[in-house]
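Structure in structure tokens, see below.
Apart from one protein chain that is not included, each protein chain of the complex appears where it belongs.
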Amino acid sequence: MGLNLKFFDALKFLVRKPHTVRVPYEKKEVAKRYRGIHVNDWSKCIGCGNCAKICTCQAIEMVEIPTLEPKMGQTNLRPQVDYGRCSFCGQCVDVCPTGSLKLSTEYEIISSDVKDFKFIPNLNHDSGPGTGWESDTETSFLDFNRVEMPERDPAERKKDFEWVLEGFSEEEAIFEATRCLGCALCVQGCPTGMYIPEYINAIFHKNYEKSVDWMFVNNPLPEICGTVCTHRCEEACVYHNRGQAIQIRYLKGFAAGKVPDYEKVVGISKKRTGKKVALIGAGPASLSCAFYLRREGIDAVIYEAQEAPGGMLKLGIPRYRLPQSILDKEIDFIKKQGVVFKFGTRVGKDITFEKLHEEYDAVFIGTGYHIGMTMGIPGEEGKDVFDAATLLKDVSLGKEVKIGKKVLVIGGGDVAMDATRTALRLGAEVVILSYRRRYVDMPASDEEKHEAEAEGVQFLTQTLPTEIVRDKSGNIVKVKYVETEMVYEEGAKRPKPVPKMDDVKEWDIDTVIMAIGQKPDWSYLPEKWRKMLKFDKRMKNIIVNDDMMTDIEGVFAGGDVVNPRKDAISAIADGRKAALGIIKYLGIKR
Amino acid sequence: MAKIRDFDYEYFIGPQHPGATGNMSYHVWAEGDTIIKIEPNLGYLHRGFEKLTELRHWIKNFPLILRICVPEPDINEVLYAMAIEELNEIDVPERAQYIRIIVLELARLSAYLLYFGGVAGTIGLYTVPQWTIGDRDYILDLFEELTGGRVYHIYQTIGGVRRDIPEGFKERVLKTVDYLEKRLKDYDNLFFQHPIFEKRAKGIGIVDKDAALRFSVTGPNLRAAGVNYDVRKKEPYLIYDRFQFDVPDMYKDGDTYSRVMQRRYEFEESIKIIRQAAADMPEGPVNIKIRNPFEYRVKEGSVYVKLESSKGEYGFYVVSDGGVKPYRLHVRGPSFSHGLQLVRHIAKGTNIADISMILFSLDVCPPDAER
Amino acid sequence: MKLFNFSQSRSLWMMHFCTGCGAMEMPPTMTSRFDMERFGIIPMATPRQSDLLLITGYLTIKTLKRVVRAYEQMPTPRYVLGFGSCTINGGMYWDSYNVIKKLELYIPVDIYINGCMPRPEAIIDAFLKLREMIAKGEANAWKKYIENYEWYKKNQSEVFDVEKWSIKNEK
Partner (left out) sequence: MLKNGVLKMKNEEQIKKDIETTFGELVKVHIKRRHRIKVDAPKNMTLPILAYLKQRGFHQFTLLTCVDWIKKGMFELVYNLYSLDYNVHVLVSTHINRENESMPTAINIYEMAFDYEREIHEMFGVEFEGHPRLGEFLLEDWKGMPPMRKDFDTRAYVEEKFNVKDLTKELFTRKEQPYRGPGSNG
């Protein structure tokens, strides 16, 4: 009986449509997420090689593409995939920091030739956005969010000159150091080419001594750089493409801070060669140069016009950004190496340049840009108008500086930010920052802008002061200004600010600080020597060769007077390069 | 190749799939058509997984480890993730746990469908594999949609799953399990109540309770012998303790028929679990960030984790020395117990014609025994 | 000859020696969902009656010995289809001590499919391509085996002891 029913049951299959997918006449749609053949968007790919590193089958090989130019944060390598190895797991996609790599929904390579299974993926097999195995910042293995540096409360910190940052805790530092993939693209961003992956890895292993040891290879001021560096490395970091770069700078500062005595790690050179070198200016370039000279047994004597070492590190950067303790620690260690400092000795006045050149085996010029420029608008002659460089220098040296309650700072660079925040700390109630271009055009780093804003600085962009109005007794009462508009010109890289001269407005101001740039001081060089040096077109920078030697035999130069980047880390890089050049010039074997 | 010595035969079954989902051969000595001795001969699929895992970072082992068991790869991934999570004391997000349950149970369904087809194939009911394996493809379609791969999913990661479920996926899962439940009735007519099957399978290849315990048999084979042991109930891993399901216990004979029917009823229970998991699934994240795959470390220690696969208790013994790579990983495949020692015991005295059905009904998977 | 090739291509009996993971996609290909019998391809249990040898994935050294033996038993013309990455360059098991890396060193291969493992659609496409090649008379890898027999034997003997295995020359 049961069997009979089953017979009828079977009848229903007569009319049912067969579920066979009649490939190839009928296509079965592949799932959206299917992991097929690789697609690589070369415009996004930076050739960091993380895909090759994670591949469990060693299917990915990084091959050099001769037609590509390596750029900052980018190599000319591109992944080549061997489908004789690939297992289509998609981990390369999930680890790709830029999101250039994906697996498409195409899956077929059928061939009799083994060679067809190995190629460099590009957009050829792309199945379109939203299909295939893609990875965004959420689904990636990587964490695109950095550990933010803890800061003091803006309302509190603007009252004093103490350090605004609180520093990482060990836990935070190691958590951040974990993110480093070791791809070393950041090294290209660093002027002095520090061993960033190595020292971050040492931090990850809590081996701070090893970490500092790596830093000293090409930077004798690691903790200073770990506090105030312009961190170009972070712009080259692979995370920077889609998220926040690793806190390379603060990690460096953290590790250096964990080692109280560098002597134990780096040691003090006992070498003596009898050669001696004079260095003009005690800024980062000279410090770095002197350190590496002393490491090779060359006596280094630094001539400095001021009474304190550090150059712009000391005089330009306010103490709330770079505490005195850090400066002391690092410069003392350089002193310990046997570098001689002659403070209060202005070359050209207290000792002539010729004498230095005669007495010493080589001379290094690291005088920097320390003369502040002014705008040249009516009313700027007189009291209560400062240039930022002088103001910051006086504050740093502990001189008494009096400013008013309503301060106008002109400029948009880092120095301008320093000036605004210093003004706040000097007791100003209202600080206005005037900049002629847009907010995004400001050369100051984002974090300094944010910090200044948090402390209450008002940003008035696209404004141009035209006149400082004084009352009869000479006090400033007003500043007249006009607004500007941004005009794009054919062929120009960025829009130009054009002032709208017919609409003049005013601010109530009693102090003006101009932070519109600095220039070098060549007064110590006699005319004869100055002619022998070769300058660039704008008569600002000295041109040097690969060993940092100027056109005068035995005279080397570095820092702001040479390189256009004008930051501490470039100066340190120059100093080190010059030291190596001097060592080579003096014929000392290393 | 058979050598004739008087009335004894000596020959190999295999290595061409001797009623097992993989290459493996059984060296058989027979008298007439009665087997007097059987000796498993392995090594056709030994790839040295345990060695390979020691050479790779923790995360890199996910694409590798699941290849141990081809019919049901997900268990390997989940177990490996579970081992790491236990050693590192990671709390897996709720949603990921539910997704894992759905994946595991779908994998069990697909493995059982393959099993039904295989058993039926060994006794000549060739329509059954056409149906079951055809229907299994719908589960593979679901997997493809969810994980991006048909068979090898590589979907698990440390602390969760790699992607969230796509939109409308739950509905499609429910639709597919509804369909499969309906199809079970067709299978009943075609296979489970088929007189040929009943005649061929009843009383054949008996693994009684004593033998099952003696040879450390686990899983459905043990349950078909009347021992109610299911890891999901005894030591609930993931979140199995939240679901209402039964472990069928109406079959106690331990013969081939019981083993097949045991799985047929477990099939229904799995569908129940999937429905509950789909209904209860909370919103939220599906994984944790491991931050740096190349520096991911697992705390020093050793752990034995196990779960209930379609073939029995599947276990990983993982040793970590605190480094970026596993120090040792031992895979305890269920087939190591019921595919080797048990077969030596039960095959004696059986008919040659039945041996491949018996082997298939045990669900021997050589890859998990050999690795 | 053309007619012969054409007929050959329309009825491929494949030696069902499923060796690795790739075997897992064969059941769906063979059964109702994709149904490769539409193309006259059916599995065959003995090498002596089959035309097509599928190497569905990795081969351990122990399996390779059986594969070579099976291959040599097959009548010519015989075709070999390499499935998945493992047969091309070792695939997942590129550093495994027990798995061979390049199949073409040991037996000649007519056509490869990539994938780990290949989808049924890709398998069917590969069958169709092979059919086309046979019809055109291009699938001649088996001739290579006879011509370069010594070379193949040398490669085989590097990974296993041929003497002990006594594989007979079936030329």
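Should a chain be cited, it is by its letter among A, B and C, assigned in written order, with residues numbered from 1 in that chain.
Please note the rule applied: contacts are C-beta pairs under 8 Å (C-beta built on N, C-alpha and C of every residue); 3 or more make two chains touch, one makes a residue touch a chain.
What you see is a predicted model, and the numbers here were worked out from it, not measured in a lab.
Engineer: Out of A:239, A:292, A:369 or A:386, which touches the unshown chain?
Structural biologist: Spelled out, the listed residue whose C-beta touches the missing chain is A:292.
Engineer: Using the touch definition from the top, which of B:86, B:141 or B:268 touches the missing chain?
Structural biologist: Of all options in B:86, B:141 or B:268, contact with the hidden chain holds for B:86.
Engineer: Which listed residue (C:79, C:94, C:112 or C:127) would be found touching the missing chain in the intact complex?
Structural biologist: C:94
Engineer: Using the definition of touch stated at the top, determine which of B:61, B:176, B:218 or B:309 touches the missing chain.
Structural biologist: From the options B:61, B:176, B:218 or B:309, the contact with the absent chain belongs to B:218.
Engineer: Mind pulling the subunit C residues that touch the left-out chain?
Structural biologist: The missing chain touches subunit C at positions 61-62, 65, 90, 94-98, 100-102, 158-161, 164.
Engineer: Could you pull out which residues of subunit B are in touch with the chain that's been left out?
Structural biologist: Missing-chain contacts on subunit B: residues 42-43, 46, 48, 50-52, 54-55, 82, 85-86, 89, 91, 213-216, 218, 227, 229, 234-235, 237, 302-304, 306, 313, 315, 317, 319, 327-328, 330, 332, 336-337, 340-341, 370.
By our rule, only the chains that are shown with their structure count from here on.
Engineer: Using the contact definition from the top, classify how the chains connect: line, ring, star, complete or other.
Structural biologist: complete
Engineer: So which chain ends up closest to the centre of the protein, judged by Cα positions averaged per chain?
Structural biologist: A
Engineer: Go ahead and note the Å separation of the Cα centroids belonging to subunit A and subunit B.
Structural biologist: Centre separation, subunit A to subunit B: 55 Å.
Engineer: In angstrom, rounded to a whole number, how far apart do the mean CA points of subunit B and subunit C lie?
Structural biologist: 28
Engineer: Where in subunit A do residues touch two or more of the other chains?
Structural biologist: 19, 56-57, 87-88
Engineer: Which parts of subunit C, given as residue numbers and ranges, touch two or more other chains?
Structural biologist: Only 32-33, 92, 95, 116, 119 qualify.
Engineer: Mind listing the subunit B positions that touch subunit C in their complex?
Structural biologist: 15-17, 22-23, 43-48, 51-52, 55, 63-64, 67, 70-71, 114, 117, 129-131, 133-134, 136-137, 140, 150-152
Engineer: Would you tell me which residues of subunit A are touching subunit B in their complex?
Structural biologist: 2, 6, 9-10, 19, 30-35, 53-54, 56-57, 87-91, 94-95, 103, 133, 139, 141-143, 175, 178-182, 204
Engineer: Which of the residues in subunit C come into contact with subunit A in the complex?
Structural biologist: 32-35, 38, 85, 88-92, 94-95, 102, 104, 109-116, 118-122, 124-126, 128-129, 133, 141
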